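Okay, so here's the structure we're looking at.
All protein chains but one are shown at their positions in the complex.
Then we have subunit A:
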């Protein structure tokens, strides 16, 4: 089971936190800090696994993480999950974000926390994996966006028109373009808050 999913930047600022077990708000913040300290002091090129911090259950749980540009994606899981499987899952998550936001960067996560939560909810539910197929996930997210836009009424019309035009000449949505070694592009900004 996945106990928690945390995203924070190189300075430890949380960008997303999702706990699948109940902790008090204070503990959640402490777990984020503790996890950041554990993960951030590790070199690049070491392995992606380490024992969980004391607060989240110590050696019973494993932290499995990936570091993309300015962001750490950390999954805290118990022993019933496959380590490499979770690494793949993180990759799928990031690739999905990349598709949904078109070259996702930290700012997208900051300004669209609700969307990120929605995308995550299509993949993981109650700590278990719901779907691993990226296209399926994107289809669901797309459907939600369409509903959102239709509800936006007149205000949403131009955007819909634009996207209709954009899609017109494409017989098929291109898939698997430019993912692989994904790197989140970071705008040249001062340190993130």
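Note that a contact is a pair of C-beta atoms (placed from the backbone, for glycine too) under 8 Å apart; a residue touches a chain by one contact, two chains touch by 3 or more; residues count from 1.
Here is the rule we use: contacts and distances are computed from a predicted model.
Participant: Look at the options "Proteasome subunit beta", "4'-phosphopantetheine phosphatase", "DELLA protein" or "AP-2 complex subunit alpha" and return the one that UniProt uses as the protein name of the missing chain.
Facilitator: Choosing among "Proteasome subunit beta", "4'-phosphopantetheine phosphatase", "DELLA protein" or "AP-2 complex subunit alpha", the correct UniProt name is "AP-2 complex subunit alpha".
Participant: Write the list of subunit A residues that the hidden chain touches.
Facilitator: Residues in contact with the chain left out: 14-18, 20, 22, 25, 29, 32, 42-43, 45-51, 58-60, 80, 82-85, 87-89, 91-92, 99-102, 108, 110-115, 117-118, 121, 125-136, 138, 140-145, 147-149, 151-152, 156, 159, 163, 166-167, 180-181, 192-193.
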